[in-house]
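Below: the structure, in structure tokens.
Here the complex is missing a single protein chain, while all its other protein chains stay put.
By written order: A and B. Residues from 1 in each chain.
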Amino acid sequence: MLDANRLFPADGSARAVAVKLYEAVKDLPIISPHGHTDPKWFAENKPFANPTALFIQPDHYVFRMLYSQGVPLESLGVPQQGAKGDPHAADNIDPREVWRIFAKHYYLFRGTPTRLWLDYSFSTLFGFTDRLGPDNADHYYDVIAKAIQTPEFLPRALYERFNLEVLATTDPAIDPLDSHKAIKASGWKGRVVPTFRPDSVIDAEFAGFKENIETLGEMTGEDVTHWKGYLNALRKRREYFIAQGATATDSGHLTAMTADLPLNEATRLYQRIYSGRPEARDVELFQAQMLTEMAGMSVEDGLVMQLHPGSVRNHNSLVYEKFGRDKGADIPAPTEYVRSLRPLLSKYGNEPNFTFILFTLDETSYSRELAPLAGHYPALRLGPSWWFHDSPEGMMRFREQVTETAGFYNTVGFNDDTRALLSIPSRHDVARRIDCAFLGRLVAEHRLDEDEAFAVANDLTVGLVRKAYKL
Amino acid sequence: MLDANRLFPADGSARAVAVKLYEAVKDLPIISPHGHTDPKWFAENKPFANPTALFIQPDHYVFRMLYSQGVPLESLGVPQQGAKGDPHAADNIDPREVWRIFAKHYYLFRGTPTRLWLDYSFSTLFGFTDRLGPDNADHYYDVIAKAIQTPEFLPRALYERFNLEVLATTDPAIDPLDSHKAIKASGWKGRVVPTFRPDSVIDAEFAGFKENIETLGEMTGEDVTHWKGYLNALRKRREYFIAQGATATDSGHLTAMTADLPLNEATRLYQRIYSGRPEARDVELFQAQMLTEMAGMSVEDGLVMQLHPGSVRNHNSLVYEKFGRDKGADIPAPTEYVRSLRPLLSKYGNEPNFTFILFTLDETSYSRELAPLAGHYPALRLGPSWWFHDSPEGMMRFREQVTETAGFYNTVGFNDDTRALLSIPSRHDVARRIDCAFLGRLVAEHRLDEDEAFAVANDLTVGLVRKAYKL
Partner (left out) sequence: MLDANRLFPADGSARAVAVKLYEAVKDLPIISPHGHTDPKWFAENKPFANPTALFIQPDHYVFRMLYSQGVPLESLGVPQQGAKGDPHAADNIDPREVWRIFAKHYYLFRGTPTRLWLDYSFSTLFGFTDRLGPDNADHYYDVIAKAIQTPEFLPRALYERFNLEVLATTDPAIDPLDSHKAIKASGWKGRVVPTFRPDSVIDAEFAGFKENIETLGEMTGEDVTHWKGYLNALRKRREYFIAQGATATDSGHLTAMTADLPLNEATRLYQRIYSGRPEARDVELFQAQMLTEMAGMSVEDGLVMQLHPGSVRNHNSLVYEKFGRDKGADIPAPTEYVRSLRPLLSKYGNEPNFTFILFTLDETSYSRELAPLAGHYPALRLGPSWWFHDSPEGMMRFREQVTETAGFYNTVGFNDDTRALLSIPSRHDVARRIDCAFLGRLVAEHRLDEDEAFAVANDLTVGLVRKAYKL
């Protein structure tokens, strides 16, 4: 089911070089500096429930495609948690029935990275040799259901089997990080580290914002009724995360807008936000100001800062009302970086102790804005192609549009960014293959020497990510 | 003049697969669900006047390129109908002289799809083996002039020779569809169906808008002085189109903006529009509201809805004043979809009985907005690459940028979208070749199995278009 030379140029000298380069990097450890797996899996180390709960229900890449072709989310047992956050499982759905629906529609994934990731897991983890389809749906289900009850498929065993060197999760600023503490306390050697995600205490439109702020105050003993106390509370939480192994933060905003307000204006802005009576544009302005504050704290405490802007969340009202967030209805929008980032970069972009990793969902910014910015500011690095663009064509466009202006060394290697544990090795494998394919072409076109290509391939796989994320 | 393997990858395993795939689809019937041929041709079935009237004067792809290099439109006999719509032919222009100018400048089309389409027609229909140029201009003219007087070149004979299964025209909402009725009455077996185009009774800046509305009222017996009557009139016209074989509507707006106003606001908005005293932005807002109304009517009556936004019409004032609309001076502009479509998609995007086919002239929206939207909303499908992007590179970019997120099955096959009857088979041939080239690469790079590629090639050629357009 998996050709050994998949994703390489189909023929010729570029292919030959790609094959050699891949041979040199394919067995390097996986460093996963940004993702959304659940630390509880590794703390509890329990088996996954069933094939459907493993492959379909948590993966919006999978069920958004089925939904787009008329398959109701209800019929897939996607949890109906509602916009207000009162989750209730889809108890009366038979997971085997869901699997059959999935198998029947598996042809929809032709040409998509989801298909590549799934086939990789099916083949390498479960030994399937025939493509999933309606005829072998039950066979697939049975084999997977049996396998995941074995010790080899417990989360910690998978971590080791995948040759993970480190795995970062993403955790709200007010998360007590109990699972991370439990993992440490367990004596297990795996390295699972948290990432500080402050959105829920920065975005005034986040569900539960006010309660989150109060919790922030309680957790830190700071007086969050005013600006200085709020900032100090965030500083303390960052320290707490660092103590639990965090090396980075992550912010996910609608835009890349940053601001650098005078102290008295920022103070008053926070009062309006905290009091729940923001004026027009205050919510956006506060997020903009907070990006610059987060950058300043990173200069102080060394946490690497990540920004993921540009997603219009919960576009489909009907789906949001019934199923809540993260259900495949987030849609990218045009995103401006040059003017938006100027306040932050003017203040901190030249700081030697600051690493600011920028992502985009708007590929037009690669060559126009991001590569020129990253090829100049010492603090700035470009994150890999993200989300919808985390695919063979998307990764190739990233390299083709970024490298000539920013080089390889202002990028940071690969992020799998996934909630699907089993997809981690397949995603990294796709990234390694595409990087080798790109480098193979540069060598075959005499734009790079072969010895350099080996060095770059290694850097893209492990060197740059270790350095950028301080891992 | 035509190499059998044109447009395929030049060498290697991708080429080999492309050749095999093309062999399987090249002789499938042509389904043309969206275009701008004149139904009168098929109703009257008269010969075309001369080579110039056939190839040059109606084709803005051709004369815009000549004009861009200093050839006056007057010298080409392009009809001077003026902005006010009072057409008068260019009587004193010798069509043979125009043909000579065209032949002399034929080198300008190097590297363009127009060249591919023309060479295909010259070769397959008229048997030419030497490229058109100044030296053989008269020979070309004579051969074509003679051929088009023969029965084999009458419109109905061409329809049959081209192996058309169905051909959709585009017709104003207030068109009586006499030609379509005459075709039916004639007993000819060709299937030429109308498409409901409501722009002239929705866009308040359309020439003759007020008269069009009154005509709409007269044709339907509805009182179009108020909102409800106006909507009912449109409903009746849609029914009339359906009775004449229509399966789809088509709207061409400057933007993709949609709105969902409360009834009393919509009612007042229509009053201002109807009275000819719109306030600022009313014209745009009315178009936005009407897109949502059209979607609602599609849910009711099953007509497939098409939206073609993003063209700034009549950019060149001088050309518009003298020659009128559709003279190669329409220029694409950046087009936003995510926020613009939210009102319509929130209301009808989850409807099982609704098919909404979206086009763009802004390629940046492929991977950023359109593929993510189409990969989620059940009602949404992506139309093929359109107008300036209906070309080998443009089609390839469409597949490369759309497939990974939306898959193949949220697209709808090919539209030739042409006014030039002779170009129909050549345009479909280019599309089939490029799809096979894309699929060939996926197979050669082991991203798709070969048996699947055959299934997809068939779906892209006939399956998806039949299903999406209900043909």
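As a convention for this text, a residue touches a chain if its C-beta (ideal position, glycine included) is under 8 Å from a C-beta of that chain, and two chains touch if they have at least 3 such contacts.
Here the structure is a predicted model, which means the values were calculated and not measured.
The chain that is not drawn here is touched, among residues B:Q81, B:T112, B:N232 or B:N458, by B:T112.
Among A:L108, A:A248, A:A444 or A:V465, only A:A444 touches the chain that is left out of the view. Here one chain is not drawn; of B:A207, B:A243 or B:V312, the residue touching it is B:V312. Interface note for the absent chain: among B:F126, B:F206 or B:F388, the touching residue is B:F388.
Touching the omitted chain from chain A are residues 11-14, 334, 336, 338-339, 342, 345-346, 349-350, 352, 364, 367-369, 371-378, 380, 400-401, 403-410, 441-442, 444-449, 452, 455-456.
The omitted chain makes contact with chain B at the following residues, 2-3, 5-12, 64-65, 67-70, 107-113, 116, 131, 312, 315-319, 328-334, 361-364, 388-389, 391-394.
One rule holds in what follows: only the chains that are shown with their structure count from here on.
Rounded to a whole number, the gap between the C-alpha centres of chain A and chain B is 40 angstrom.
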